[in-house]
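The excerpt is restricted to a subset of chains, each kept in its original location.
For reference, chains read A and B in written order, and residue numbers begin at 1 within each chain.
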Amino acid sequence: MALIRKKTGNFLEDFRLGQVFRHKGGRTLTEGLAAHFTDFSFTANPLHKNLRYARAYGYDALPIPPGLVMAVAFSQTVEDISENARANLEYIDMRFGASVYVGDTIETETTVLGVKSSSSRPELGVVHVQSVARNQTGKIVLAYQRKVQVFRHEPTAKLDLGDVAAAQIDVALELPVYDPSAGYAELAHLSNADTYFEDFNPGDTIEHSRGRVMTDEHIFLTGMLDNTSQVHCNQTMIDRDPSRYLGGKLVVFGGIPFTLCLGLSSPDISDNSLGDIVYRTGRHTAPIFSGDTVFASTEIIGKSDLSGRPDLGRLEVILRGHKFERSAGEEKRVEIFYLERALAVKRRSHYAKS
Amino acid sequence: MALIRKKTGNFLEDFRLGQVFRHKGGRTLTEGLAAHFTDFSFTANPLHKNLRYARAYGYDALPIPPGLVMAVAFSQTVEDISENARANLEYIDMRFGASVYVGDTIETETTVLGVKSSSSRPELGVVHVQSVARNQTGKIVLAYQRKVQVFRHEPTAKLDLGDVAAAQIDVALELPVYDPSAGYAELAHLSNADTYFEDFNPGDTIEHSRGRVMTDEHIFLTGMLDNTSQVHCNQTMIDRDPSRYLGGKLVVFGGIPFTLCLGLSSPDISDNSLGDIVYRTGRHTAPIFSGDTVFASTEIIGKSDLSGRPDLGRLEVILRGHKFERSAGEEKRVEIFYLERALAVKRRSHYAKS
């Protein structure tokens, strides 16, 4: 007879260089999950919500938007990698692959690339990992690295410090075939007229007009991704030791402002995109709490041809999220999110009436 | 290089008489959207949630209830018509057509019928429009007019004042065929026994017994409809200038109390209905905020035969919504919603054991 308290997740000292985690659970994308985690974010691209439009582009079903693919694949790694994390530090080289649809099942595995200790805060360290998410046929849908700040459980435990090289992952965005007879122009009124590849000018910054407050709904949104991190949902744990946690209250899971910033920017940036190619680097620069209104802006930093696809261009941007903090009548703009992003954007010459 | 702030939506001076908007996005109804926006409202009619029952009535799938059809079709017009509105003034001659199912795609277009300025509040005016929503085969699912109070952007901008005639829209509620061998009576226990056509008496008013508080969930419910109006979700915008907005706080999208009043009334009025025919006129008579409990009552105003359908009758009612405001211990009943509504209701003689 025993009273058993199982440890969940790993602490800094548990990670071994080169160790591979095949994460539990897996997740089949349903219409319920897709509606919930897409709709909260104001995603504007008709590809993700208008089946008549998606079919004209050669899809049999509504493709899942990149924010949800990311959030599902990321959340599957939480229990093993970041359940005992203080903060996620950086997303690195996040590349999209095969299209994902309702009915597809995503499973993820993660390799430990690095473990570092912190000199200033010995109770913390940094774990660097590489994760690969595949669908039920084994095709890669997302591959990325991330760095995460993890708590140490035993102050004197030995760490497996160091780095190993990341594997080269062969992954490239799957794009629908361009079909000159598809009648794209007849559907052009369903997306914005001024967001084709030709419309973007490097150097410009677009302040997206809309904002969206996050409420306690973040707890449900996070749970539905099977993200088990307790800092998003265990109010009693926070109340017992508020100073240990960011802001001393439940913090919103980063995948939510990530997806929301993508959504808020979509009418101006991606509603004529056929997909996100890569997020070179990204980070949460300040936490979000229930009650914060999230805004976004996008800086256009580059344009180039997309090899083999004269109908598309590669657009390079920086997506930033921000909120406004108000105290003593003064309002301060606080950056909350930073993402270097490349998209495959349709050219007006090929998709809309000239 | 430029800092770009795109204007979203149209202001009073942007509307041209006779102008046609083909709205962006479109929307395929999924099981996620249907569950969410039907279930919050306590809709009781088994047609919308029991597939065994719906099949006995000749449907291959669960038909989408009228409140959701309305909310989706309406929300698609928001960015172009009412993103910069202060309030929706009136729904006019809202007629239902083809049945809508999960998997159907709804797209909407709107014609400007009238523009009026306000003498007392020069920063405001009224826009009168006609909207038509179609499914992926081109069949009309909903057609209606509405009047909306819209902000002027430039105080001295020229307005295209006046009126043009509404188009005659040929739309009639699609009804399942009556099949005497279908065994309806064996399923009669699944709906109320006292809500057949024979049971209603013009002049009676039914106070529906249930109430339902609206919480911050309204923000999610509104966003999932692609309704982009900022007065429902941008807390920062409200905080900056509360006096500009109704009640000085986030206001609940009218489609929510509209649908909720339909739902609260359904056990007494429409759980033996085969569909809503027309909403002759409707309006929100007071705003709803998070924390308000919504109630409803229905006044029976008329009954008539439905041409060609001896199994059904046409029921005319007024649906009213209300809430209670409490101050200094006193409770005041406040009407929030008014809708003149006609339904096609089953006759006991044809659908239930006598």
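The rule is short, and it goes like this: contacts are C-beta pairs under 8 Å (C-beta built on N, C-alpha and C of every residue); 3 or more make two chains touch, one makes a residue touch a chain.
Not measured: the values here are computed from a predicted model.
A.B. asks: For validation: placed chains = 2, all identical. Expected total copies in the complex?
C.D. replies: In total, this homomeric complex is built from 3 copies.
We adopt the following convention: only the chains that are shown with their structure count from here on.
A.B. asks: What's the distance between the Cα centroids of chain A and chain B, rounded to whole Å?
C.D. replies: The computed centroid separation for chain A versus chain B comes out at 35 Å.
A.B. asks: Sort out for me which residues of chain B touch chain A in the complex.
C.D. replies: 1-8, 22, 24-28, 30-33, 35-36, 103, 105, 107, 136, 216-217, 219-220, 223-224, 226, 228, 230, 233-237, 239-240, 250
A.B. asks: Can you list the residues on chain A that touch chain B in the complex?
C.D. replies: 30-36, 39-42, 44, 46, 49-53, 62, 102, 189-192, 201, 203-213, 215-217, 267-268, 271, 291, 293, 295, 323-324, 326, 331
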